[in-house]
Every structure is written in C-alpha cells, then in structure tokens.
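One protein chain omitted, others in place.
Up next, chain A:
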Amino acid sequence: MNENLFSSFITPVVMGLPIVIAIVMFPSIMFPSPSRLINNRLISIQQWLVQLTSKQMLSIHNQKGQTWALMLMSLILFIGSTNLLGLLPHSFTPTTQLSMNLGMAIPLWAGTVITGFRYKTKASLAHFLPQGTPIPLIPMLIIIETISLFIQPMALAVRLTANITAGHLLIHLIGGATLALMNISTITAAVTFIILILLTILEFAVALIQAYVFTLLVSLYLHDNT
C-alpha cells in the first residue's frame, strides 16, 4: 500500500518514451475549432460556454486588460479540462505536478507585474503602501507588502497542486478502504462507499472551481496592474 499510493503521480513513461507530452496535449482533441456559422453540437456547446465565461470574467477589465482575453480563456479551459480528465480511472493528471503549475503561474504573474511597472510605474509602486497608514508603521508595512507580492505566484501554483493532489489521494484511500472493508463488515463498506460517491461529486466541483480560481486570481492581478 505504501508504494502504490503515490505511483499514480509519477511521470508516465511507456517503454522509455516520455508520453507525458501526449497526455498534456490530449485535452486539445476535445475542443475542435469551429469552421462554419452553425456547427455541430459539441462545438456549439463549447462556444456557448466560452462566451458565457469570457463575458463574466472580462467585464471588470478596461480596454488594456481585455487584450488578455485569449490567455485567460485558454487558461481556464486547459486547467478545467485537465482536472476533469484526471478524474477518469487510472489517468494521469498533469496539474498534480508542481513543476507544471509553477510553469503556468510564474510567467503569468510576472507578466501582470511587469505590465504594471511599464505603464503605470507610480501606481504599481504605490500598491506597496495602503492609504492612511500611521507613519511609524511604514517600513514594516512595505516589507510585508513586498513579501505578499512575491508569494502570489507560489500561492497560485501550490494551491492548485495541493487541491488536486489531495483530492486524488483521498479518492484512492477511501476506495481502498471500501474494498478492504467489504469482507469484514458489509454495512461499514456501504457507508464508506457513500462517502466515496460524495467525495467524487466534490472532486468534480473542485476540478472546475480550481480552474476558475486560478484564472480569476490572474485576472485580478492583471486588473491591479492595468
């Protein structure tokens, strides 16, 4: 039990080939590109969802922030679809790897900060000091604000990794407990099975919510800086 609890999180290698690249690119097959005015049902449903999400997410930005629309929409589609595909049995979820989440979070956060420094230098530096602070507190507050700025990308990446990994581990553990309890006491196994069903429903929600939160926070950092 010790070794194979974490074996679903190792990078998949088939006969020496790193097929993790193929698995990361797999969700893109689920999103065909529209070629006509009226498309097939799959594309129409996806178009409707993307329009709904983009209107809601981009309404708070001004003209400059809305140039990030493509980036934010593809981000939420990628994270959402990758998390949902990870709920299938035996599949590998790329978002459980901290390396990938850091690779997504750090460039996006750095992009928002650098945009802020380039175009509104005084205003983005002014974020370090909230209005109306007593004068003796100023040095300490600037240090605290700097730390909280630099922790933003780490928090983005670690939040996504930890949530998805924890959810997968819980499903593994409770599923294993259900199987082990079946021979001992069927009623306890039935209770554990109901817990497993509730947990799976939660995991579906978490998959989508994590995508949303990631994208929302990136857009918030963008809003501060444009």
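The rule is simple: a residue touches a chain if its C-beta (ideal position, glycine included) is under 8 Å from a C-beta of that chain, and two chains touch if they have at least 3 such contacts; residues count from 1.
Keep this in mind: contacts and distances are computed from a predicted model.
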Among "ATP synthase F(0) complex subunit f, mitochondrial", "Centromere protein L", "N-acetylglucosamine-6-phosphate deacetylase" or "U3 small nucleolar ribonucleoprotein protein MPP10", the UniProt name of the subunit that does not appear here: "ATP synthase F(0) complex subunit f, mitochondrial"
Hidden-chain contact residue, picked from the options A:30, A:144 or A:220: A:30
Hidden-chain contact residue, picked from the options A:85, A:162, A:196 or A:209: A:85
Interface residues of chain A (partner: the chain not displayed): 4, 7-8, 12, 14, 19, 26, 29-30, 32, 40-42, 85, 88-92
